[in-house]
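All protein chains but one are shown in place.
Letters A and B mark the chains as written, and numbering starts fresh at 1 in each.
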Amino acid sequence: MSVIQVNIALTGANIMGFLIAGLFFFRFWRLTHERLFAMFTLAFCVMALERVALLAMGSNHEFTPYVYFLRLAAYGLILVGIIDKNRGPQR
Amino acid sequence: MAALIYILCALTSGACTVLLLRRYWHSRVRMLFWSALAFLAFALSNVLLFIDLIVLPQWDLTILRSLATSSGILLLLYGLIITTTKP
Partner (left out) sequence: MPPQEFLHRDLVLFIAEYIRSVEQLEVLILTSAAVPTEWSIEAVYETVKTNRASIAQRLKDLTSSGLLVEVAGDPVCYRFQPRTERQRQLVADLANAYKRASVRVIETIYSPATASLREFARAFRLKPDQPDK
């Protein structure tokens, strides 16, 4: 197996893993109505999306660096969730 | 600019790790432990991304990064699964 094939396989597994984690957090959000979990749900979905975009583009495409903005967005969502958690008494 | 993104991602994962570990230290809820480790692995994968693209561009760390991410996902899923099932 070439390096590229191994990487594609791992990336595929990671995409699935992120989506499953997103599903768990989605369920937690429905159970607890905790907005933080909604943010984690979105964050993991965006992480999955980022990996899909990276796969679609390959590592030498000129737009590849911009794909990492998606990762930034994912972590940004988590930060927004944390900030929201610490701000007011609302759920 | 790109470097800033990678560092920010690593720092956010690191912050999640710290917050989860802090809570774990108080409450001993196992899910927090596994989640904390997961975010540590994600932080590692972001650090490796920084190293791969900026510090050592002549090397290809892609598989290592993917493995770090996979480890994080496995740790996270383990924690999430034990949370939602009772022994």
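Basically, contacts are C-beta pairs under 8 Å (C-beta built on N, C-alpha and C of every residue); 3 or more make two chains touch, one makes a residue touch a chain.
No experiment lies behind these values; they were computed from the predicted model shown.
A.B. asks: Residues on chain B that touch the omitted chain in the whole complex?
C.D. replies: Interface residues of chain B facing the absent chain: 19-20, 22-24, 26-27, 29-32, 35, 83-86.
A.B. asks: For the chain that got dropped from the picture, name the residues of chain A it touches.
C.D. replies: So the residues of chain A touching the unseen chain are 28, 31-32, 34, 36-37, 81-82, 85-86, 89-91.
The criterion applied here is as follows: only the chains that are shown with their structure count from here on.
A.B. asks: Taking the mean of the C-alpha atoms as each chain's centre, how many Å separate chain A from chain B?
C.D. replies: So the centroids are 12 Å from each other.
A.B. asks: List the residues on chain B that touch chain A in their complex, please.
C.D. replies: 2, 5-6, 8-9, 12-13, 15-16, 19, 46, 49, 60, 62-63, 66-67, 69-70, 73-74, 76-77, 80, 84
A.B. asks: Contact residues on chain A for chain B in the complex?
C.D. replies: 3, 6-7, 10-11, 13-14, 17-18, 20-21, 24, 27, 59, 65, 68-69, 71-72, 75-76, 78-79, 82
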